[in-house]
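One protein chain is absent from this view; the other protein chains keep their places.
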């Protein structure tokens, strides 16, 4: 039997403050468009992050990728930047990009090597997913 | 970098009674085919509903769709019809269609505008998903 | 070191239809008091049931109670009666008693031998607990 | 059979930014004591809130308390104050009190009428509980 | 309206011991490559298994597949072999194949008839998925 590609998923978490706002809009427009998420003093989330890597398992290890290696990659590339931070004020990534779940998923997917897909759960009800 | 489409997911819930039954079958056949789910007095579930919408984030908002808007759409198109209802007796949708998780997922996917995929979890172990 | 009592917990599930209604109230009063839960055609839930038994672990087994035995007890005393049933129509227990989560927890706690406490989760947000 | 008190639990959520800091300590001491939670630009959480009310079920309704009423109470007394807010900047409650999970649980328990116990889950790993 | 294929998912669990090891590597290499998972005395997991079947709902039943039938298939083909077993010592499947989550997902997907995709969650953070 020949094996197709296998997908593996690593789940991690980070906690951050953020504010949704577009400087090209007026304050009133921002308040209308983003509602409670536009609070100028920020609010926050426990972000759940699932990173998917896809490939053939290595002949020697049986791993698509060592999950310890993947976890360390996520730590270096994402958690060290975003965990316990204010996404708007403490990161260069979201200094000028609106930190919606969509944009966070996009940025993470683009910045973890070998990442195939990223799922970012911002709250119990809201999730975004980006496939590279 | 150019962005691919992003998928967003909104989770909602409704509680409903239902009975699985096919009027073209005899009572004995219905009992055999549907087992406990054929109870003539109905049983019920907490349905978990995940609606997926896919698109490019809006240039102004960074949203594929405002989750508040999506939540309101689901409320109007699904929850107001099905929540705390008897799917067989209280809805036109399942008056003649058997309310299996498959058929519920299909109906919802077809009736929420912009919906790309719907996942309906009927119980901890059983889920159905329909992609439009 | 002497050991205090240990609590063990067994989680099970059942799916049922029910209606909240008090025959001593008028229809209008029932509708006002119980809202959507008063639907005459019933609605339903996935009930999650956690049964707690408390005691000293047996010297031979190290068990407070064999979880297989506890699971079988719950199956016989509760699930066989309530699973995939209409609590109001199919059970003697709730033919005249309103099947609120409170009353369900009470009935279960009183009818499982050795039960110390019962937790009944009716929906993601609503739970009742009865200690014998 | 006489019934003991029954406990009911209502789960709600709010999302907020906060910073742990004690103005009586130096910046260096605050950084040492509170670590990442001392970030001057704030971080945030999805707070899960479980409010417990205990009593005898009402003879007419079978409810300890109508969960809709309890949910509305929590909304008015807690969520309208804290949801999508910066706990340090946007609330009077935590303007001078450090918004640890312990202090949040205490405040909520003291300010919801009839509340018996409150559980505040700040993150997957960290929870605090206060019994009035 | 014509219906596309519907996906249904059945979740099951098994508990097993295993050890990651490649007999072609030296002990030192195995220890380096597999770390804690190379413990010669084994460690273990609660494996969560989600089996996906895809098809058009049957015209008579409205089912893609009867979930009771799918559950029985998984029990016979997977759980009876792996549950409460040592994957390395008690199974022929993993006597010579390294029981990584990737290889477990692959084996299951190949050995359940009609299976379209299998997801194996080995721990809260680590999951593998194989599509036939």
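For reference, chains read A, B, C, D and E in written order, and residue numbers begin at 1 within each chain.
In the analysis below, a residue touches a chain if its C-beta (ideal position, glycine included) is under 8 Å from a C-beta of that chain, and two chains touch if they have at least 3 such contacts.
Please read all numbers here as calculations on a predicted model, not as lab measurements.
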Looking at the whole complex, which of E:3, E:60, E:89 or E:132 touches the chain that is not displayed? E:89
Residue list for chain E contacting the dropped chain reads 13, 15-18, 36-37, 39, 41-46, 83-86, 89-90, 123-124
Where the missing chain touches chain D, by residue: 20, 22, 24-25, 33-35, 97-98, 100-103, 105-106, 110, 124-132
Given the full complex, what residues of chain C touch the hidden partner chain? 1, 3-4, 6-12, 57, 60-64, 66-68, 71
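Everything below uses one rule, namely that only the chains that are shown with their structure count from here on.
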Distance from chain E to chain D - Cα centre to Cα centre, in angstrom: 40
Cα centroid separation between chain B and chain E, in whole Å? 28
Where the CA atoms of chain C average out and where those of chain E average out, how many Å apart are those spots? 33
Going by the contact rule already set, what residues in chain A reach two or more other chains? 124
